[in-house]
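With one protein chain removed, the remaining protein chains of the complex are shown where they sit.
The block that comes next holds chain A.
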Amino acid sequence: MEIQLQIYIIIGVGGILIAGLILSSSLLCYYLWKLYKKVPYERSLDDNNSILRRNIAMNLDSELNRRYTQYTPEPTMKPESKIFHKGSIKSNSNVRASVIDVSDEFRYRQNDRTSSSQFNNNIVLKQNDTNPHEASIEEVTTSQPSGPLPIHPTAPPAFIANQNYGAITESIYVQQPVNNIVVVGACPVCRIVLVQSLPTDLRVTQVRFRDFMNHPRKRNPIWFFKQNRAKKVENLTPENKKFMEEITHEKYGKPVIRKGFLTFENSSSLLKSEHLAPVEWRQGLRRTGLIGRKIGHYPLWLKNGERIDTTVIQIADNYVVKYIPPDEFNPTQRKPLKNYTGRACLLIGSECVDPNKLTGNYIGLFKDSGVMPTKNLNRFIISPEAAIMPGTPLNATHFRVGDYVDVRGKTIDRGFQGVMKRWGFKGQPASHGVTKTHRRPGGIGGGIKHRVWPGKKMPGHMGNRWRIAKGLKIWRINTSTNTLWVSGHGMPGDVNGLVYVYDTVLPLRKYRDPPPFPTFTGNENELPEDIYHEEVHKFEDPTIFFEPEK
């Protein structure tokens, strides 16, 4: 009895073990197979030794499509030959082909795989001679199949061309099934995405290169470094402190007050760089802006006796720190494409500081330009024609009297505010039986739809936001203090706050005549100290007396 039991136990355990082994090995095989499936195929193609990189995504929604168009394959990847293996594009399907770059002739046929198919239609794409990024449909050939006819045998295959660099170049509406796609003039970086938007009988399986999306990584601009090494300079002995000062003064000169700002003698002139070849201004070119400080309100009087309210901006000791050409300029946040395509970037610093407090990384930004490290940095998006040599100081004469500017700044931080201050609500009566609701908003919703609509004006944080005051006129310029008198009191920010001054974007106030391009290059000493708009009354002029009209 006992021996029998032991045998049973041994057999049972052995069986379990064997079953486990079989299970695990099959799982392993399955995963290996899956892994094998995931690895993109590689096959060299003989035609002109070029490689076609293609990727087919069928039945993808728009999001998947976008995902694919964003994906750029790595150069080692080879094209896949089994694209049409499991099916073909059926009739009445909308096919779109996207060609990223076409530079070499390449032909790709798939006759072996589709031999069983009854149709033999070809789409031939050809690279454009003028623009290698575009391809056009050259021919669409159909041959009468031997099998059953398509739904509309007589209708010719129609196609819609939609040419656009980097996006979908060709959109073809195929009324008959397509077996072959012949690309004439393909290249190593060619990619075709076929999308069938009509969800009719589609049998082509997806072939994917990767299982994950390319998430946008956070990538700071190159000038985002930690600025200050320490909050305070270490407890140095007076002698050491003096020694440190001497070193900075040796390099950058002694501190001087220039144009109303405390800077150093050689803050900009360490490198004697020449100006770039002047480019003639034309409509549509964008110049750099300047960094300034709002220094207060100032009344001016016009020659007709009218008083105007202006705000004074002091251009705060500006220098060009770096020029980034269009192909290197790759901002993380791409706003409207028209503002960024073909644009370069100019990094401008303002207000020189003692470099002893700064980090090495931050100081390194200024190394090439020879500019003394500055407290503030800002990038301005410009046309590449408006490039300025690094190291050039920029002054208020960059603008002219009568020009219009946009001023960007951070509004005054008012903290958490109620609706009366934040949105200008009326509040409620102070008396007549009103209790506890004098500054409250009242009803915020209700009625048929019981909810609060998004965007309802409510109490909350007020201010401390970037705002742009647009289309402000320059009435007066003082060249000795680098100040601009700009119309209105509505400029964002507090007195002594940083503001950025740009040429206006308002279409009716843009430049008609050429401004100083790329910036004022003449001799500033020849200009008068105060430049007034022709309508402005100068303070040293005689008192205004209105002569009677004759």
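Operating definition for what follows: a contact is a pair of C-beta atoms (placed from the backbone, for glycine too) under 8 Å apart; a residue touches a chain by one contact, two chains touch by 3 or more; residues count from 1.
Simple rule for what comes next: contacts and distances are computed from a predicted model.
Set against the options "GRX5-glutaredoxin", "Centromere protein L", "Large ribosomal subunit protein bL19m" or "Mediator of RNA polymerase II transcription subunit 18", the UniProt name belonging to the omitted chain is "Large ribosomal subunit protein bL19m".
Touching the missing chain, out of A:238, A:446, A:507 or A:542, is residue A:542. Counting over the whole complex, chain A has residues 260, 295-299, 301, 304-305, 307, 312, 314, 478, 481, 483, 494-496, 537-549 touching the chain that is not drawn.
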